[in-house]
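For this view, one protein chain was removed and the others were kept in their places.
For chain A:
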């Protein structure tokens, strides 16, 4: 047991964006979260990272309740994310974007500077390694706002990894990427998982989701309608009807082929 959502709900007025969702994401797995537009995937991520306060329910990591914690302490407890519409510090350099403030229970006082700013923290990933992993080493002193779209996507994931997360939430990391880029992305996601990071992947690109997730859940109108392995989900009639619909059949066949 690792990241657990229990009866999580978020209502915006009369809209039930997330409605009584329970999920358990196990340590070291790549867990997919899929569903049509507006089904509550991003809202779920926002609830996990503390951007929204849930209407009801709890989010916990290893049994520790995160629900009432502010964002910065969730980060220090090992939750990191990327955004659907890329979010970076455009007027800071690539290397500066990877800096993470150390606070909360991970604060280490023996080194004065580490209290202020230490790339990746004392036990975090080495910043140069992270840049190399993301194929951004040559751009380290370039302003993030001047990167290409693909480089920005890679930097965003590196930024999230810089806080040495235990759970990485990826919100549509392949949006706007070519199939080729998506394959490289899949490789990077697997590499991250192999480092011991648990991954929650929200994605529309079925080839990617079906190819790399260990298990996945399907949301529709804020409710969880199915959960299981990729092959379970592909065979689930409810999922086919609700989410994938007739138009998506072809895509599913392609993904399962």
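Structural remarks
FYI, a residue touches a chain if its C-beta (ideal position, glycine included) is under 8 Å from a C-beta of that chain, and two chains touch if they have at least 3 such contacts; residues count from 1.
Here is the rule we use: contacts and distances are computed from a predicted model.
The listed choices are "Transmembrane sensor", "Amino acid/amide ABC transporter membrane protein 2, HAAT family", "Phosphonate transport system permease protein" or "NADH-quinone oxidoreductase subunit M"; the UniProt protein name belonging to the chain that is not shown reads "Amino acid/amide ABC transporter membrane protein 2, HAAT family".
Of A:31, A:99 or A:133, it is A:99 that touches the chain left out of the display. Check A:14, A:70, A:196 or A:237 against the missing chain and you find that the one touching it is A:70.
Against the chain not shown here, chain A presents residues 49, 51, 70-72, 75-76, 80-81, 87-93, 96, 99-104, 113, 116-117, 141-143, 146, 159, 162-163.
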